[in-house]
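Yeah, one chain of the complex is gone here, protein chain that is, but the others are all in their spots.
Entry: subunit A
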Amino acid sequence: MSNKASRKRTAAPPQPPPAKQPLMSQEEEFMDEDVFIDQSLVLEDEESIILRDIEQRQALAARLSKWMRPPLSADYVAQSRSVIFQQLEIDYVIGESHRELLPNLSGAAAIIRIFGVTKEGHSVCCNVHGFEPYFYVCCPPGMGPDDISHFHQTLEGRMREANRNNNVGKFVRRIEMVQKRSIMHYQQSDSQPFLKIVVALPTMVASCRGILDRGIQLDGLGMKSFLTYESNVLFALRFMIDCNIVGGNWIEIPAGKYKKTMKNLSYCQLEFDCLYSELISHAPEGEYSKMAPFRILSFDIECAGRKGHFPDPSHDPVIQIANLVTLQGEDQPIIRNVMTLESCSPIVGVDVMSFDTEREVLLAWREFIREVDPDIIIGYNICKFDLPYLIERAANLKIAEFPILGRIRNSRVRVKDTTFSSRQYGTRESKEVTVEGRVQFDLLQVMQRDYKLSSYSLNSVSAHFLSEQKEDVHHSIISDLQNGTAETRRRLAVYCLKDAYLPQRLLDKLMFIYNYVEMARVTGVPISFLLSRGQSIKANVLSQLLRKARQKNMVIPNVKQAGSEQGTFEGATVLEARAGFYEKPIATLDFASLYPSIMMAYNLCYCTLVTPEDVQKLNIPPESVNRTPSGETFVKSNLQKGILPEILEELLTARKRAKADLKEAKDPLERAVLDGRQLALKISANSVYGFTGATIGQLPCLEISSSVTSYGRQMIEHTKKLVEDKFTTLNGYEHNAEVIYGDTDSVMVQFGVSAVDQAMNLGREAAEYISGTFTKPIKLEFEKVYYPYLLISKKRYAGLFWTKPDNFDKMDTKGIETVRRDNCLLVKNLVNDCLHKILIDRDIPGAVQYVKNAISDLLMNRMDLSLLVITKGLTKTGDDYEVKAAHVELAERMRKRDAATAPNVGDRVPYVIIKAAKGAKAYEKSEDPIYVLENNIPIDPQYYLENQISKPILRIFEPILKNASRELLHGSHTRSISISTPSNSGILKFAKKQLTCIGCKAVLGKGYHTVCSHCKGREAELYCKTVSQVSELEVLFGRLWTQCQECQGSLHQDVLCTSRDCPIFYRRKKAQKDMAEAKSQLDRFCDIWFIAEFYLEDHRNRGRNVLFGNPDRTF
């Protein structure tokens, strides 16, 4: 896609970071019961059409067959060997119960499907039978076996009423009495009776839960409502938990325990049925920690949009699809191809396939998917743009057979409209495409979730991670390239291929496959949960909790959503920051994994919490409980070991082991796995606390989370006190230590010494001393020294970061927002350069001068325009905005100028603030930077000074400088102002251009072209200045334009790129324009040259026939 990132944004509203996400539909989605997956199967005659189609394209098929997976060996064919494979995707369908495997059952049943790959690279579809959906309720006291059977009948009756349309023999298969205990609260008894309710189909869990929630009339007990347990667990996850399967692990089905399916329903090479009890799940260790050779398809499409419109599948054709297939673990793709509409010149190393109709392009792609059989489909914004577009386009072209892209034969890909609501972003509609058996990994979504960047365009993401600028072809050009020749279409294809290649490179560079598979293994959920479910953190803590509870014979209640009325609790404290510029080393004492440590140290868990009533009632000896600073009571581990502390211990021990193994490991692939694992373990451990505190989460328990933070606060204050009491001159230390700041899990101490190594020694001593006073495993560590340290306020500081006494490691900044999108680049540069000067060069006067120069440059109109560009996303059209916004107004104005190049909804709109008439509203002062460049429109320096620069700069300088504002923003450097004269403003159109003297700007009289008579003697000097300007511009011109050639990867073709994200885009434009102007200025000197020529003629003879030597002298 052209202009990919920006344009695709319409369809892809940036997801808010999971932690802050307020509830709404995403939340519901996870909460929601399993949905019956209706397979939209294609009718038989349609299939024969497809078959005919295939025949017609034998040639293509031959090409495609090259890309097939390796053929099965004889023992696989004979089913004489165990099948061992790494699973990637687990879902279920409703089908007929398997007669051979389950002779006693009949009717509809849920069949689990596991998709995966063997180590030889064969694709596997394993249909698992016999696993039944169930949940628990607490057994009312006094209920005997007869009562249960009665209860069963009543429930069955209610279920039949509620699901009239459902034609199932039996809804509730059975109810068993089991001994379990609830995870909630400390209980003295080990267990109590629970009823395990087994239902026929997964969807019935929810319906059954609803009935029990509302209450059910029971003989002898009256109307009774039940609290259900574990009734909100997705069926696939339930299966995984009960079978000890974690996301992305290896599964073995021994020979003889599986049966080949009668009729293959999938395109997988190995497809078979088995019983769930026959599965062997291998823990991801040793040989089984490796990755199977997954096939990863990275693709990108191009559409020919109409001028001025965002591509719409009901109008605009798909013209190219570029594909790259890479085997997991290899660094070069095995397949590179591009499918184009109309001819396209060949590309080296790429299989170019051209077709005459769009229908053929789409069908070729479908065939390709089927033959290549990718396990993972990646791309940039494929989930919200490319895939839905292809499917809708095919629907518009009435190609019914197109959307069979999944692994299930004849099953069409389903497009689901989803709405996504959040307080931050409002409600948006988007599409979700389900491709059965293949994992979709959309790099855009992953980037938005995992990284905080100022822009998520493919261009800026590649620039950020791969240090590569991507050529960006404006979408208005795409149609022109398509309508050109085979050569121009080739150009487009190369561009399209690059867009398909970059996601793969990002995937490799950022180790996403390793990290996500490891995350799935650690948390136990399928990879697709981590990718598509908004609340991945909650999902995976819950999964771990369920697994652990199962081991302990505990069950987890399905607590009603309490909403947010539970109130908030006091968050983490920060000690007051003593703002200032510290020129002595500041030692930082850090708590290592503070919150997990607190939970372990004080045994904080659901099952160790004693309710206030129980505190009175249970009579627990005081030495066996901890009272937390927030007033809660938890029993110590001798009475009941908490589940959360146990999970945390395991995670942290596993992390330690992974890190130790990582040190040993030599093989890069093994290292990647281990590194991914330790990272996943860390994230997991840190998310447990958040899980207990999420008031609208799965199982909130504010008693735990508020206790954790209250302990945290206590610890920080305790540390401050100990440090300031111990490290004093009274105790024989050189100086009195001072705590200047404390954050959630760290304390900054100024020991008063001036050498880094001294501060390090004292830091180490303090960490050890204070750690001794804490309950294990809470530990204070000394890691780093800041020197010098600029403390601005809470959560805002900057300093040089030292871990060894000889050299600093880096410059560390926090909370000094230099990456905010609505800041112009100037702010970012200014802040960075100032910090650099202050901290590294230790040159405060230099930094001050630097700011003054920059401000003066701004006021004198010497600032590079690209530094002043502000960018905002256009999310809807002007009418929908309640308040007029600068970028929206500008988009409207640009549309009136030229609809073809004006930004569309979803694009980012870059603008600068220009000088406008007095009293103009802020939103009226925005203008397109290109338009500004071309017409010499003056920018508004005051706006930039007041609204952009002043705050961040003052923030930095206030701790350093007295009267920072007066000195920096109002000094003498702000007195001279220069404003360019616009070339298009009204009055100037009537003005006659007159030549002015290059030296003094006086209007030149007749006969003078360059300088006035007054400046005549200064020609040489003026020429030098003018030519040096030309020369500077030439340097710039050359470097900028050759850089763009470099990016586009071609010397012989013109640069088309219009990426406004590129830092040199405006410079390049400006250089081109300035160059022409400076050159014409210089040419004015040439005019005298010709005059001089005439004038010279007379004098020429003076030098003719010059004799050797000076004629006046004789030898």
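Keep this in mind: contacts are C-beta pairs under 8 Å (C-beta built on N, C-alpha and C of every residue); 3 or more make two chains touch, one makes a residue touch a chain; residues count from 1.
Everything that follows uses one rule, which is that contacts and distances are computed from a predicted model.
The complex appears with one chain absent; UniProt names that chain "DNA polymerase delta small subunit" among the candidates "Elongin-C", "Ras-related protein Rab-20", "Vacuolar fusion protein MON1 homolog" or "DNA polymerase delta small subunit". Although one chain is not drawn, the whole complex shows that of A:A74, A:M223, A:M262 or A:V348 it is A:V348 that touches it.
With the whole complex as reference, residues 332, 336, 345-350, 463, 469, 487, 490, 494, 808, 810-811, 825, 832-833, 836, 840, 860, 862, 866, 1018-1021, 1023-1025, 1027-1028, 1030-1032, 1034-1035, 1037-1043, 1045-1046, 1049-1055, 1062-1064, 1067, 1072, 1075-1076, 1079, 1082, 1085, 1088-1089, 1092, 1096, 1099-1104, 1106-1111, 1113-1115 of subunit A touch the missing chain.
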